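Note that one protein chain is taken out, while the other chains of the complex remain in position.
As written, the chain order gives the labels A and B, with residue 1 at the start of each chain.
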Amino acid sequence: MDYREVETTAEYVASLETGADWRAEIESLADDVEADAAWFTALGAVQDAELWFYDQDECEYYPIEFDEPLEVAGCVGNVSLLDDDRFAHTHAVLSDDEGTTYAGHLNEATVWAGEVHMRVFEEPLEREYDETTELDLWL
Amino acid sequence: MDYREVETTAEYVASLETGADWRAEIESLADDVEADAAWFTALGAVQDAELWFYDQDECEYYPIEFDEPLEVAGCVGNVSLLDDDRFAHTHAVLSDDEGTTYAGHLNEATVWAGEVHMRVFEEPLEREYDETTELDLWL
Partner (left out) sequence: MDYREVETTAEYVASLETGADWRAEIESLADDVEADAAWFTALGAVQDAELWFYDQDECEYYPIEFDEPLEVAGCVGNVSLLDDDRFAHTHAVLSDDEGTTYAGHLNEATVWAGEVHMRVFEEPLEREYDETTELDLWL
């Protein structure tokens, strides 16, 4: 296990714009406040969603698409630098009108309403290729 | 996307009372510490629950009721002022004895045990009617 102590330089709450992309909105907040490392949690609802599942044998992501309104029952993630761009690694738990739940790595989703809390850290987190998992990981 | 920098004035951990209402307990904590804006995460278990699903076409909430013991696998939300009262907007992921999961906007639930972490912000968050979504949103 690798770890690092972090210093929080600022924290924010944000309300995401209806019709925009959930993850792009979070990255836009990170860009606006020049956050090269941050941690966030969020909740809300989306009009559709694309989750990605990582196949640990093939070491590839596969998309799972949902074309219906869903609650964002929970969302947690972080901002780091990936190839010099700010990337919001975003996991989410979604639920439909019967309370049935779908969850995973959120690639994209159209915002209905979204409330985000973000803490920005002083020192950047940078993702690099990890040979074991074939994922881009930080630390 | 609208956002605001926030200053944390204090943070708390709380243990919710068995038999009380999950959301009312969080609002009671907010009242006790005079939090007009806060962010929380939580975990625990409940004896029953009522989730609300927001129908984005009808712009109305519909209840989904569960009359059985459930784990609170995760819970995230925030405190703001709604019509001058403190309101804990609470989303939760619940699970039963087979690990099957239900999730969404938590209206009420009877606490079995609950552990909460809350950060209180200096400046109030106030909910106002949003014409696009017909929800009460802040910022």
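FYI, a contact is a pair of C-beta atoms (placed from the backbone, for glycine too) under 8 Å apart; a residue touches a chain by one contact, two chains touch by 3 or more.
Just so it is clear, the structure is predicted and the values come from calculations on it, not from any experiment.
Touch with the hidden chain on the side of chain B covers residues 10-18, 20, 25, 28-29, 32-33, 41-43, 45, 47, 69, 71-76, 93-101, 103, 112-113, 115-117. For chain A, the residues touching the chain absent from view are 1-6, 8, 37, 39, 41, 51, 53-57, 62, 64, 66, 74-78, 89, 91-93, 101-105, 121, 125, 130, 132-133, 135, 137-139.
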